[in-house]
Structures are given as structure tokens and as C-alpha cells.
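Let's turn to chain A:
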Amino acid sequence: MSGTPKILLQARGVARAFGEGARRRAVLEQADFHICRGEHVALLGRSGSGKSTLLNIIAGIDRAESGVITMNDTDLARLREPARTLFRREHIGFVYQFFNLLPTLSVFDNIALPLQLLRMPEKEIARRVAELLNAAGLDARGGDYPDQLSGGEQQRVAIARALAHRPALVLADEPTGNLDAAAGRRALKLLVGARDTKDAPGLLTATHSREVARAADRVIVLDGGRISDGGGDKQEQLAW
Partner candidate 1 sequence: MVKDRLALALARRLARHRWQAALSALGVALGVGVVVAVDLANHSARQSFEVSLRQIAGNATHRVIGARGLDERLYAQLQRNGIRRAAPVVEGGVRLRGEFFQLLGIEPLAESAFRGWAPPLNSSAIVGLLGGEDAVLMSARDAQRLGISAGEDARIKVAGAEKIVRIAGVIKSGAGGDGLLLADIAAAQRLLNRFGELDRIDLILNASEVARIKELLPADARLVVPQARNRARAALGKPFQTNLAAMSLLALLVGGFIIHNAARFSVLQRRELLGCLRMLGATHAQLFARVMFEALALGLVGALAGLLAGAWLARMLLHLVARTIRDLYFAAPAGELQLPPELLAKGLALGLALTLLAALLPALEAARAPPQAVARRSLPELRARRELPKWALAGGVAMLAAAALAAVPGGGVLSGYIALFFLLVGFCLAAPLLALLLARVCAPLFGALFGFRGRFALRGVGAGLSRTGPALAALTLAVAATIGIGVMVESFRASVSGWLTQALPGDLYISIPANSSRRAATALPPGFAGDVRALPGVAAISSGRSVEVETAAGPAALHAISFAPKSYASFHFTEKLPDLWRGVERGEMTIISEPYAFHRGLRAGDEVSLLAAGGARAFTVGGIFRDYGSERGALIVARDPYARWWGDDAVSTLGVYFSDGNDAENLTAQIKSVAAAYDARIRVTSNREIRGYTLRVFERTFAITRVLRWLVVAAAVLGIFSALLALQFERARENAVLRACGCTRGEVFALGALQTGVVGLFAGLLALPLGWLCAQLLIRVINPRSFGWTLASLPPVSTPSVYLEALALALFAALLAGLYPGWRTARASPAAALREE
Partner candidate 2 sequence: MRKLFPVIFAALLAACSAEEPQESAGGIPLQQALGAGGAEYRQVISPRDFVFPRDHAAHDGFRTEWWHLIGTLQAENSGENFGFQLSLFRIAPSPPQKETPPKNPRSNWRATHIWMAHAALTDARGRRHYADERFAREALGLAGATSQPLSVRVGDWEISARGENFPGRARVVAEDFSFDLSFAPQNKNRAPTLQGDAGLSKKGAAPGEASYYYSLMRLSASGELQAGGKTFRASGLAWLDREWSSKPLAAGLSGWDWFALHLNDGADLMFYQLRDGDGNPDSHSAGVIANADGAETRLTSRDVVLRPLRFSKTGERYPLTWEMQIPSLQKNWTIHAVLDDQKMDVSVRYWEGMVEVKNASGKVVGRGYMEMTGYE
């Protein structure tokens, strides 16, 4: 990294609760954090602590009840449909624990879909997808369907899909959670390796895995619904 790291995403006071009346539960109470351009931040926290919720809020899939999330001079929390969806389409990539590929499309088409949504011309799509398949080591598998791939291969396709449109921010929710060690390493390499290019995306991974956390530049912890925006010490967190 050269120069002053520019802030990509800034979150302040994000709060979200679920349930009605007596059963109301605050999943997020006060989340303050930031992510810089090209920075890999790992989000740690116990299961059920709201990591997925936070990721969903950032992606615009869920709405925060209060707080401000600024990215690209836009307050994501204030955006309404369809602006939210369009923002997500252009600037955000998402990777899931359970892959979430479209079973009715081929590998090639799965990766191409977000590009088509962005109205990219077919020729360029073909080029970009080929590039990504190559990076994922799946050149020959373009015509196969997800149910013909192993778990690791599927996740790599999912990562390729998330990176296809060169989003400013990539969110990953337990990306290796469903993979064995070897596959997980390969997937992580693909995911994190993208940051070696210029205009690298910011990456926020919610994870349990030490490997993932170790690969990160910074670690933030979600505890009791709160994240404090501190730099954090990696070693300290890893002991946890």
C-alpha cells in the first residue's frame, strides 16, 4: 500500500434488532468501523452475533434501523429501492458460505450474469469470464453446471462471480466455512489474491477461521452487538 489509505466505507452507529414486542432482540446496537481501499478486514464474532446481518446491511440486502454507512459519498442506509439494488449491482460483490450459485445456469453464465446486469457487451463479458475462470483454475469447466462441481470448485466460481464486475467492496460471509482445508486455502487465495491488482477492492470477511483472520490486514470484533473502530491487535484477537 502506498500513500495515505483512502477510506472506502465508514459505518457509524449502525443498529438493527429483530422480533416483535417482548421477543425483540437487538442484534446490532452500535457498530462503528471503517474499511480502507484495498484493505482486507476480518470480522470476528460468536455465531449468532450478527455478522451476517451486518454484511447484509452493508450490501443493502437488509436495512439498518439507525446509523450511517457511507461509501462513495453515498449514505447506504438512506438509499431506497431501486437505488440500493443498483448500488449493490455496481459496487459490491458477495460471497456466501453455501455458495448460492444459480443451479439452472452453467458456470460460465453464473459468472456472466452480474456483468449482463450491468449491460456489458457480450464480447467483453466473454473475455472477462475467461479471465476469471483462468484465475480460478477452472478454464475447462465453463460449460458445466454447479451440481457437477465439487464444493471447492463451486466456491471458486462464486468468488469469480463476486469479483467479475470489479466491485469496490467485496463481502464474504464465512467463505471457507463449508470447505475442507485444502479447498478452503485455494478459495481464500483466489479471494485475497485479487487485492494484488491496482484498484483492489476492499474486502470484509466475516469468519471463524484463523486462516482467514491471519490473511487479513486488520481484525474487528463484533461483541454484544458492538464494534468499536479500533485498529486492533491481531495477535490479541487471535488468542480469542
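Selection criteria: all candidates are chains of the complex that A comes from, given by their letters.
As a convention for this text, a contact is a pair of C-beta atoms (placed from the backbone, for glycine too) under 8 Å apart; a residue touches a chain by one contact, two chains touch by 3 or more; residues count from 1.
None of these values were measured; they are calculated from a predicted model.
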item: Candidate touching chain A in this complex, from 1 or 2; value: 1
item: In the complex with candidate 1, residue positions of chain A that touch it; value: 52, 56, 59, 61, 81-82, 85-86, 88-90, 94, 96, 98, 100, 102-105, 109, 112-114, 116-118, 122, 161, 173
